[in-house]
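Data block below; observations after.
A single protein chain has been omitted; all remaining protein chains appear in their positions.
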Amino acid sequence: MTVNPSGWRPTASGASAAGGETVTGNRALMLEEPLLFERGRLDQTGVDIAEAKVTGARLGGLERSRDIGLPGLSEPEAVRHYTRLSRQNYAIDLGLFPLGSCTMKHNPRLNEKVARMPGFADIHPLQPQETVEGAIEVIHSLAQWLIDLTGMHSVAMSPKAGAHGELCGLLCIRSALQDRGDPRAVVLVPQSAHGTNPATAAFAGYRVESIPANKAGRVDLDALKARLGPDVAAVMITNPNTCGLFEPDMKEISDAVHEAGGLVYCDGANFNAIVGRVRPGDLGIDAMHINLHKTFSTPHGGGGPGAGPVVLSEALTPFAPLPFASKMADGSYRLVEEENAGEMHPKAFGRMTAFHGQMGMFTRALAYILSHGADGLRQVAEDAVLNANYVLRQLEDVLDAPFAKSGPCMHE
Amino acid sequence: MTVNPSGWRPTASGASAAGGETVTGNRALMLEEPLLFERGRLDQTGVDIAEAKVTGARLGGLERSRDIGLPGLSEPEAVRHYTRLSRQNYAIDLGLFPLGSCTMKHNPRLNEKVARMPGFADIHPLQPQETVEGAIEVIHSLAQWLIDLTGMHSVAMSPKAGAHGELCGLLCIRSALQDRGDPRAVVLVPQSAHGTNPATAAFAGYRVESIPANKAGRVDLDALKARLGPDVAAVMITNPNTCGLFEPDMKEISDAVHEAGGLVYCDGANFNAIVGRVRPGDLGIDAMHINLHKTFSTPHGGGGPGAGPVVLSEALTPFAPLPFASKMADGSYRLVEEENAGEMHPKAFGRMTAFHGQMGMFTRALAYILSHGADGLRQVAEDAVLNANYVLRQLEDVLDAPFAKSGPCMHE
Amino acid sequence: MRYLPLSDSDRREMLEKIGAKSIDDLFVDVPREARLDGLIDGLPLHASEISVERQLGAMAGKNMVAGQAPFFLGCGAYRHHIPASVDHLIQRGEFLTSYTPYQPEIAQGTLQVLFEFQTQVARLFGCDVANASMYDGSTACWEAISMAGRITRRKKAILSSGLHPHYVGVATTMASFTGDALETAIPELAAKTDAERLIERIDEETSAVVVQYPDILGRIADLAPIAEAAHAKGALLVAVVTEPVALGLIKSPGEMGADIVVGEGQSLGVGLQFGGPYVGLFACAEKFVRQMPGRLAGETVDATGKRGFVLTLSTREQHIRREKATSNICTNSGLCALAFTVHMTLLGEKGLRRLASLNHARACEGADRLAAIPGVELVNDGFFNEFTLRLPVEARPAVHAMVERGVLGGVSLGRLYPGVGELEKGLVIAVTETVTNEDVDALESALREVCR
Partner (left out) sequence: MRYLPLSDSDRREMLEKIGAKSIDDLFVDVPREARLDGLIDGLPLHASEISVERQLGAMAGKNMVAGQAPFFLGCGAYRHHIPASVDHLIQRGEFLTSYTPYQPEIAQGTLQVLFEFQTQVARLFGCDVANASMYDGSTACWEAISMAGRITRRKKAILSSGLHPHYVGVATTMASFTGDALETAIPELAAKTDAERLIERIDEETSAVVVQYPDILGRIADLAPIAEAAHAKGALLVAVVTEPVALGLIKSPGEMGADIVVGEGQSLGVGLQFGGPYVGLFACAEKFVRQMPGRLAGETVDATGKRGFVLTLSTREQHIRREKATSNICTNSGLCALAFTVHMTLLGEKGLRRLASLNHARACEGADRLAAIPGVELVNDGFFNEFTLRLPVEARPAVHAMVERGVLGGVSLGRLYPGVGELEKGLVIAVTETVTNEDVDALESALREVCR
């Protein structure tokens, strides 16, 4: 039996693991753990289920005849297999994570506990709404916090990660432009932007053009202004940007874009560094996603799941997708879905996912936010910036940070 | 500030870690993790508690004036400290544990989940009994299983580990002998016995003498018979014994001891290997402790907690300590404690511990027992014996197992 | 504050080293008028664990918990028993708090897990390859439609009326921006699926036919004829599986000729969680692998010749392809994929088959019990663990009335298709291994009462 050929062997040995120094100091991989497919057997199982009689009469003649090829392990074997594998990972719980444009932070265990409360973990998304008011309240409370922290007008909660949030934001922009009868074809993105930015713009049907950077590692305002025009639907700016710098001209950029009839998307992946100190709403931004798995600390889990709520300006609010949580006049919490959107939210651009978003991330993010409060969140931003500048200063002798002299860095 | 001087440095370097080959193949210790006392600070904390005003008026003038010297860590630091430390341990979750006279087995995660149900984990031992009937039912149900599996007459549930169970059993024996006006001074223990056996006998006020072993690694029946007499209160036999062998003459031993007016204590630490195949009650045993943290799989936790219920013969039952769980005529579950013992259990030898025993181990053990059922438990014993004999056979060429030819081994 | 390792004295010291007078100096790039001097008005301050637990516990307490009532909801999210070891293992800090495995030398655990996950998904779906997960079934479904468009270079997809309406909604939304044409339809409350209609509608412009299996009403139809018809016109068959447990008992879509198979993996390991996070499954024939969205873990050898795992084909990832990327997905459902694969490993072939059989057997019993209620009719001929009833009354108010009787009695089609008159009396009932006989009794008597 062969394993998933998605794992073919590249012809060159070593791939990326072989290049240069590694963090752990190891060049070879540590413990070897056999593949499940080398360990397990089709007749082994770690779950006791009695054999049930099935006649097949009600399966439309489609009963399985062949083996699937899924080896099983008894519980002790499974626990060992995964425990051993886990030990081949590095993780925040083991030490600092000096990587990448993501804000990796401590994942409080309280959040894990809260997310597992049966009242959140064991409710079905299609339960009658009167039986899940507490869950809708969580979505609504978190939404309110995000609005208050960003100074924006509303928030779309359903996007499932940062990139999905970008998509949501751009679709709001497209809908707004379509609504005013002014479809435009181009989205401007800085070269330094995270790959999802241009990919999203393309996915949303836009042509992508680059915005040049100036010598200080920021957007070149003049070049940008020169490029603006009736074909530019939006600019996407990352702020703080992926080089760790705040865009000091953000407000001017926004004003220029608005003047030219475009809209401003902000990639908020690094919002962590300014939360409580700066509100994007004060910078003229129309849409910004927030990675709950970064800024609000839901665990990264080796690559997700995350959540990417998008805060919106007043101009974009009417176009936010379905569903969302709403507090009714009588104090109850209800979802605005397809059935009541006609009346409550007629211009929604549609639906981005089944059901109502990443509840498991919402509970964690809300627990994190309530734990920190307004003062704690501001402190988090200050500490992030302080740490980043401190490390930068310590490294100055050793490394050459290209933009080190061009202003304080925000998070990395 | 100095750390607990209980950690003084032995003059010789290396202590036991330095001798010979190690399981991991490492001679030096792996990761070094600073001591908490090198890392933490008195003004750091990982728990947010508001400052409360305390006047001291009601503290009898005993307010603390000096620092205690307890450094704290923020939650992320604490998580890292303990996660890193954990990685310096070997454990069943990582692989087989080929050690010692203890039966180390898989610890099902279901048991952990069950033990944490608020109905078990979050109830106080002195709650009115009508509010904890389910908890008393757990104790009673587990007790019934232990009685049925051992074929004994009753069980004392409160002992807190195997050694505490030994103590309980010997105190029952002493009480029974006192009750019949025949106090005796000596307890016979085989040389090969686990250290707790003689220590317990001494702790219970007995003089300890050795029983010689024969060439087959078993109790020398003739020598034992020769030693029995009016001064011998009890013999303590481990069966299966610490060499992994079953005592084939167990019944004869019991009969001889009883004939001489003594009683028989069995160390049941290895009961795992015979459960469902042999009932100690059929071998004339008067008292035997069962290590729930071995035979019934509550996790070893780096050295406890465990639980050591003691099954008793009819002769010893009246002397069992308080408290215990009882099913009343009306179907309700109640504890027999000091207040109702006069009526229900007047000869109790007393109390071995505050409260009612290791509830957290009882829930785990009961979950384990219910999961396996009568068939599964028997299978566990068979597999244990099969594994042990298989390994013995495989090792025969390599090692010299002194008693390998003298009969099948039971568990190690 | 408990999550912050810095003390005030640390902060002062660091500022000094940096050469800044105050923290404000580090925010100089922010225009004066955009800087907040104090705290944002009206927001509460930091709170202790007890207090946060109480606040969120109060909200949790307002919800009716599936495990504490007779519970029969499905329609894209299923309640299965998850072995306790699954949650234990996914909470290992090394899994929970590890980063996306961009640096393979410190992420072999995650990478091998994803490699095994992919293999399990590929085998379950009867496909050659699978990716390392999508957000959920609905987004995976759109990605499949979009991928089929790229492969066939056609812009019209035909969606079965049996496809989950939320999945249709997502696709419709996306298509409205990409300019793809979608043919959609509302299902009929009948035993037969729309397979014949689909076959008729396929033409030379069709990029893909998209069929859910089992479908939103729980019906099961042979995909082979649809695959054949699609292939005859150069179109692809995209199969959507919202209940992967079914594939322990019935043929895989791959076996029947589906080219791309996507699904919702929530059933295994993940739990209900009010709709998310879930885990999208995505598999296809090997020849299409370069058009596949998302990440792929692959096997390689390291510097010393030992086996290792890396993200392969990541040329396709947006951080390289940027505006030419096939998809913008980045963070996906890593930890849910882990939960899925651990649960699947615990089951194995034997456990999955038994689980599937048990689900089907219990659903058959349930269907017969409920269909015996006067006025209630079973719509399905075939089904796995979910079936549709036609009630003598409107199903939506019936569901609310059952809630008052303490029973979570299924999903009314009125909730999913508001305003579609013919579907108003439809009630979809899922019966899994978590349902007891007493639960069925409770549903039966509640339904009997509300149908009077």
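Read from first to last, the chains carry the letters A, B and C; within each, the first residue is number 1.
Convention: a residue touches a chain if its C-beta (ideal position, glycine included) is under 8 Å from a C-beta of that chain, and two chains touch if they have at least 3 such contacts.
Since the model is a prediction, treat every value here as computed from it, not as a measurement.
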Residues on chain C facing the left-out chain by the touch rule are 2, 48-50, 54, 81, 83-84, 88, 91-93, 346, 433-434, 436
Footprint of the hidden chain on chain A, which residues? 41, 43-50, 73-77, 79, 83, 108-110, 112-113
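As a convention for this text, only the chains that are shown with their structure count from here on.
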I need the chain pair with the most C-beta contacts, please. A-C
Please flag the chain sitting at the greatest distance from chain A, going by CA centroids. B
Would you mind pulling out the distance in Å between where the CA atoms of chain A average out and where those of chain B do? 49
Between chain A and chain C, centroid-to-centroid distance (C-alpha), Å: 17
Could you say which residues in chain B touch two or more other chains, in rising order? 48, 75-76, 79, 83, 108-109
Where does chain C touch two or more other chains at once, residue-wise? 1-4, 46-47, 49, 83, 85, 87-88, 93
